[in-house]
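To keep things clear, I will list the structure first and then write my remarks on it.
Of the protein chains in this complex, one is absent; all others appear in place.
So, subunit A:
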Amino acid sequence: MIEVRGLSKHYRIAKRKQGLLGAIQGLFIRKYTSKKAVDDISFTIASGEVVGYIGSNGAGKSTTIKMLSGILTPTSGDVLVNGIVPYRERQKNAKKIGAVFGQRTQLMWDLAPRESYDLLKHIYQIPEAIYQKNLHEMTEKLQLHSLLDIPVRQLSLGQKMRCEFVAAFLHDPAVVYLDEPTIGLDVAAKSRIRSFIKQMNEEKGTTIILTTHDMQDIEELCRRIIIIDNGQILYDGDLHAVKNSFLHEHVISFELDEEKEEILIPGELEGLVTYIPEEGNSNKLTLSFHPETISAAQVIAAVLHHYRVRDVSIAEPKIESIVQEIYERGA
């Protein structure tokens, strides 16, 4: 379905010199620096897979997606999507793909979503029956009925993004690229969108590549993840394998009922957990531990046994911390 071999993209950035003299000089001689945004990556994605493409900011995720969708021409290497070289046959490729870019709307701002969809029907030449069926099913799944006739500019971000998803899937694309589609959304909108992505993948077999900073997106949707850092692939494989071998630190924070001079780690946890000092809070006990040595339940039970606890919070595992760990280990 998607084949990427030795793919690289180097951006050329013009070096500007300071001051007036530099500006004048820049008109005649330009010096360029090269930025390796994507550096010799290879992977294959089978039809029907949902792959999480993750990495920190500036890692090269969007650049990769732009090359897959035909917007960018690679500096070197091969891309093949549905048997098409995207940047050579941009429009042919376009008919078979869909995309959602977070915080960038593809719907017409002043028109109601329904009118944008109607336009997409003609642009993608979707047969009327299929169009009606898809529109009905998708608005049902995303609960959009009441929004279809309101101009897009009057919708909230969450409502708008749900409408974007219909636009991306309406023409039954074989592949859909989702570049940080849940950024800035509230929990409810995120969960609706996640279940929509899941259903589309299961019912239509749509291949999906998802970039996100939200670990929960990844955990609920992706079996496989590809981690990219500095333009290079650090890891490509099973999500659970990476979580177990790399995501060692789990962090639990307890808010105690009383202020204490010194908070001691319960005896039975000695050596199994690490105490993380918190600034300014004399009633907070924050512990980190490896899930293989001790379970979260055991840690909580031990603390509850010694202290009166008002609140417990378990820190979300962060994608950044996985990347960091892999990096430090030199994997």
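Assume a contact is a pair of C-beta atoms (placed from the backbone, for glycine too) under 8 Å apart; a residue touches a chain by one contact, two chains touch by 3 or more; residues count from 1.
The working rule: contacts and distances are computed from a predicted model.
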| item | value |
| --- | --- |
| Per UniProt, the name of the complex member that is left out, chosen from "Molybdopterin oxidoreductase", "1,2-phenylacetyl-CoA epoxidase subunit A", "Succinate dehydrogenase cytochrome b subunit" or "ABC transporter permease" | "ABC transporter permease" |
| Per the touch definition above, residue among A:M1, A:V85 or A:M108 touching the missing chain | A:M108 |
| Residue, one of A:L72, A:V242 or A:L269, that touches the chain absent here | A:L72 |
| Chain not shown, touching residues in subunit A | 11-12, 63, 66, 69-73, 87, 90-95, 97, 99, 101, 104, 106, 108, 110-111, 115, 118-119, 122-125 |
